[in-house]
Structures are given as C-alpha cells and as structure tokens.
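With one protein chain removed, the remaining protein chains of the complex are shown where they sit.
Chain IDs A and B follow the sequence of writing; residue 1 opens each chain.
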Amino acid sequence: MPGALWWLLLLLPIGSALLITAVLRPYRVASAAVSVFSAGACFMLAVWGVASGAAAPEPVAWLRASDWVVMVAMMLDPLAEVMLLVVTGVGFVIHVFSLGYMSDDPGRSRFFGGLSLFMFSMTGIVVSGNLVMTFIFWELVGVSSYLLIGFWFERPSAAAAANKAFIVNRIGDFGFLLGILAVWGTLGDLGFGPLRAKIEAGALDTAPWLPVFLMALGLFCGAVGKSAQVPLHVWLPDAMEGPTPVSALIHAATMVAAGVYFLCRVFFLIEMSVPALDVIAWTGGATALVAALIAVRQDDIKRVLAYSTVSQLGYMVMAVGLAAPAAAMFHLCTHAFFKALLFLAAGSVIHALHHQQDIWKMGGLRTAMPVTFWTFAAGALALAGCPGLSGFFSKEAILEAAHETASPLLWLGLLTAFLTAFYMSRLAMVAFFGEGRERRAREAKESPAVMVVPLVVLAVLSVVGGGLGIYGVLRGEAAAADAEGHGWLVPALSFLVFAAGVGTGAWLYRDRERDPLRLGALRDKLYFDEVYGATVVAANGRLAQFWDWFDHFVISSLFVRGTGLVAGGVGNACRFLQGVGASGYAFLFAAGAALLLLWAAVR
Amino acid sequence: MSPGLLHYLAVSGLIFLIGLAGVVVRRNIIVVYMCLELMLAAGVLAMVVFSRFLGQTDGQVFVFFIITVAAAEVAVGLALIVALFRARRTTRLDELNTLRF
Partner (left out) sequence: MDATFFEWVLFWTLAVGAVGFALLVVAGRSPVSSALSLACSMVFGAGLMVQLRAYFIAAVQVLVYAGAVIVLFLFIIMLMDLRAEVGRRRGALGLLAVAVVCVSMAVAGWRALAPLAGGGGPPPAAPDEVRQFGRLLFADNVLPLEVTGVLLLVVMVGVVVLCRPGGADGERGRP
C-alpha cells in the first residue's frame, strides 16, 4: 500500500462526520450507511496497510513559528499498528451493532455523525506522531465523547453526565498540557521520534529528578483523566447515560484506551523517572481495587461493566507503572475485545428488555436469548481470567510483571482478580440464570442478526485473542523468545483466584431475589461523588458566589457605573460652559483668539 | 509724506474689531450677520492694501473671489434666516436655543 493512503484513515471518518452533519442530517439510512462504510473502509485500510507494511506518509508542516514547526506526522510502529487494528476493528463491529441498536431512534443521523467523529479523533491519537497532534485529537475525543454521552440530551441525567465527563477530563488535560509544555521546555521537541532519539542520546541522564518527575507526572495526568483512574474515575460510570454502543466504544476501543495507549507511547519518557513509575503503578493498583470493590455491589448492568472497565484500566496503568508497557497494551487489546463484547451483549439485553437495566429485574435470559448469553458468558469468562481465554493471558502477563519486580502490587492484583471473577459471576447468575423476575424479562426475545453477528465475532476474538501473538509483536521478537520460560507460580495463583471468585459468586447468588450482601458503602460508590460534591463542587460554588458578588459590586458598580457617574458629574459641573448661546460662543472664540494674539505679541 | 501701510491697516483693523464687537453684542440675527459682513469687508480692505503696497495684482484677484463667495454666502445665509424666521417667528439670537443643553 502506498504510504500516502494512510491519510485516508483520518480523512474518511472526518469526511463522513462532516457529510452527515452538513448534508445527510435528514436521511437516517444514508447517514448510517456512510458512517458504517467509513468505519469498515478504515478497518480494511488498516489491515491492508499493516499487512503490507506500508511506511508512514511524509509529514506535512502545519504551523510555523520562526524555526519551530508543528508537523502533521504519523508514527506507525508495532504499538500503533496493533492499536490501530483494535480501534478500527472494534469500532467497525460497534458501528454494525449500532445499526440494530439505534434502529428506532429519531436522532440516528446525529448519532452516526458523532460516532464517525469519535473514530476520527481516536484514530488520530493512535497514529499521531507528536505531542501537539496527540493533544488536539485528545481534546477531540473529549468533544465527541461529550456529544455522544449527552446524545439523549433531553434527559437531565444524560446532560449532566456529559458535562461531568467533559469537566473531569479537563482537569486531567490541564496537567497533560503542563506536561507537554514541560517536555518542550526540557527537551525542546515534541515529536515522538526526535524525543526518543534525544533521550537515548542521554539528554535526561544528568537532569535533576524533580523536573523529570513532574514532566512524567503531567503526562500521566492526561491519562488519569482519559483512562478514568482514581481520583478522576467518577465520570466513567456516569457516562453510561449514553447509548450502549457508545459505552462500548468509550470503554473498549477508544477514549479510555487512549490514556493507556498514550502512556505506552511515551513510556520511553516516563521511565526516565522511577518515582513517577511508582506513582503510576500505585495509582493503577488503587484504581483497580477500588473500582472492583464498587462493582461488587452495583445493580445496573452497565454500571457493573463500567466499574469493571475502570478496574481493568487500573490494571493496565499498573502494568505501565511496573515498566511492562507491552503487558499493558496486551491487556488493552484483549480487554477491548471482551469489554466491547460485554457491552454489546448488555446492549442486546437492554434492547430486548426495552431499556431495562436493573439486573434484579432480569433473570432467566439464558434460555430466552441463547446467543447473547453464550457470547456474554465468553466475555465474562475472559474478563474473569478463565484459563485459555484471552483475559487470562493478558492478566497473567501483568501479574507476572508484578511478580518479577517483587512488588506488593502482585497481591493487590490478585485480590482485584478475585473480585473481578466474583462480580462477573454475580452479574451472570443474576441476569441470565434462574427465573425471569419481571414480565419484560420473561417475554424477552433474541436480538436481530445485525446485533448478534458482531457479538459472535467479538466472542471469537475474546476466546482466541490471547493466542494471536499480539504480545509477541508488542514485546518485540527477541523478548518474545524468552517470555515463554517463566514460572508456574503466577498462572497457578491466577487460576486459583479465578476459581475462587467464580465459585463464591455462583454459590452466593444462585436463585436469589435480592442481594444477600449489604455493603452500603460500596453500593454508594465509596462516596466519591458525595465527597467531591462537598469539597470541590461546594468550594467552586462558594468561589463563584464570591466572584459574582465581586463582579456585581466592584466591577459593575464601582468601576463601570462609577466611571459613568464620574463622567456624568464632571459633565454636569461643566455644562454652564456650554450654555451661553451663539453670542457667547462668538465671544469665547474672540477671547481665545485675543489670548493667542497677545501671547504671540508678547512672546 | 502720504498715508502709509500702517494707516490703512489700522482702519481695516478698527473696522474688523467693531464688527467683532457687534457680532458678540447684538442680538438681532440680521444685524449680527451685517457685522459679520463688516468683518469680511475689513479683511478685504486689508488684502487690497497689502496687494497694492507689495505691488502685486494677484491679491486683488483673490479679493475678487472673496467678494464673490461672500455675496453667495450672504444669499444663502439670508435664505436660512428667512427659513428660520418662518419656523420660529423670531430673529433674536438668544431665543434660538433649541439645541442648547
């Protein structure tokens, strides 16, 4: 494939988004067709390009400021190629699924337009060759997620969730921006290639640890926001307000994956600061555990999956922090498969139950929706880490990394794995086994083929995804060779934990009508939202009140109206000068002329 | 010795100052206008004086134009006064204060 064709990867989705928004708004079928076509074409293009090993296209100069040039450049190493395949592939499957899921929504054109914009932004992050481009697409992802989470904007909760996602991401992005500036300040370049060359040439070897630490931390801040790490994870569960395909897209292929992908992309930079790696690892570990704990006691099927995503993202970030970015990316890929599958399966269930999302009102769907059940089961087992499925391999790779560094994070990871197996079996038991608890659940039917086929495709990927050799590609050929010979301890522990989790879940939730566990703190999400409401939001409100007062009384009254009053008063005081009539003006004129003449005469 | 430059200029200046005083002092708009004409005539006289004492005829050509334009100005000014008088029924300057603050 000619390298220049790579540009199509960006032009197709943005063209589709623009076309739909500008022209095809009223034609819902055409919009959907264009969007799905562009996603499919992107996937084909990515496959073709990766298979033929096409080189990255020539960079184009975009902005010039004296000798500093911002390039539109692509960087296509194995990391980007794997991510590209995952993003376009999973994205395409989700597009197809959306055809069925959104078939009866009046705003379908808007939906597919947003979806195309989302694909454009995410593809941009994946192929971007420098930090400026990454940041721009990063923000574009924020915008498109805002548009899609708030897709049903007439619902106040959806609008609030969209705002929350956007604002929380801004907090992280601020740190990200500072990090980019720090990189530019210390290394004087923003392209990944030049940066890497500079660091390998030893540009940071003599630097004091604090600036490097802060730089790495700034870049990590962006990932904390996008990849929903503690303490900025609060937006992700709320983002479930969007349509389910959007949730799948956000969780599996795009937005949240962007953070982890970016960390791997700039890993050569981050690893220069060991303290930063520690911070990253422990943030990831904490996120994994906290989110898994909360997921145990959620009743909304999508929220369980959302917290599970947060938890798995914590895993990936932890892997980055443990200096194992390949393991992180591996888990990201497998997670993309099975989490997209889980969300789409959940979407299929929700669609069949006419937007019922409470698992305690489901039940017995195993027989009513067999394909959905089996694919969901495959995804759940992969997520729980069932040996032989994709999730087992990738999770094990991360735990192995923790084991190698002898970090206590290994035990934290195992605990999280246990919780993961536990809540997934709970979810499956409650939603799919037993008897239907509601009429809607009893009358549920299998979803149409356009929704089921993507599920099957993703289920196959989830099952075999661990054996596709992704890990080898990511680690590089040399490392792949010795990767085989690691010990038996971690796999054994993983399996034990998996069996214990699934067993406990199945035993505890078999034929239950209500949740046997109380755990109110977990049900209330460990009070994160409440704490933020009482501190950040309240303080912000107070500050806003103060500035409102300031604006009203100081700016508006004192400065604006005060200035006006002074001018008016002076004018009033001086108006007698203007009140003398035409003769008076003539006199003043003559007197002035006389004064000038006198001055000229006596000078 | 015949009357010199200064004598003629003094006459012109006096007429000018008288006209100026009239413009300021008088209230009847037509009389004010006449006083303006007086000032203009004083200027014309000074111009002629300089022209003659410098021995250059150009100044007189200039004066010719000034007189012509002044005549035109008088016509327009008086037309305005007539229009004003129609509208306001007065020629007193101090009663024309609509635009005064």
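The rule is short, and it goes like this: a contact is a pair of C-beta atoms (placed from the backbone, for glycine too) under 8 Å apart; a residue touches a chain by one contact, two chains touch by 3 or more.
Nothing here was measured: the structure is a model prediction, and the numbers come from that model.
Name every shown chain in contact with the chain that has been left out of the document.
For the complete complex, the undisplayed chain touches A, B.
Across the whole complex, list the residues on subunit A that are touched by the chain not included here.
Residues of subunit A in touch with the missing chain: 587, 590-591, 593-594, 597-598, 600-602.
Can you name the residues of subunit B that touch the chain not displayed here?
1-11, 13-15, 17-22, 24-28, 30-31, 33-35, 37-38, 41, 44-45, 48-49, 51-53, 55, 57-58, 60-61, 63-65, 67-72, 74-76, 78-83, 85-87, 91-92
Following the convention adopted for this analysis, only the chains that are shown with their structure count from here on.
List the centre-to-centre spacing of subunit A and subunit B in whole Å, with centres computed as mean CA coordinates.
Whole-Å distance between the two chain centres: 85.
Residues of subunit B touching subunit A in their complex?
The contact residues of subunit B facing subunit A are 20, 23-27, 32, 93-94, 96-97, 100-101.
What does subunit A use to touch subunit B in their complex?
575, 578-579, 581-583, 586-587, 590
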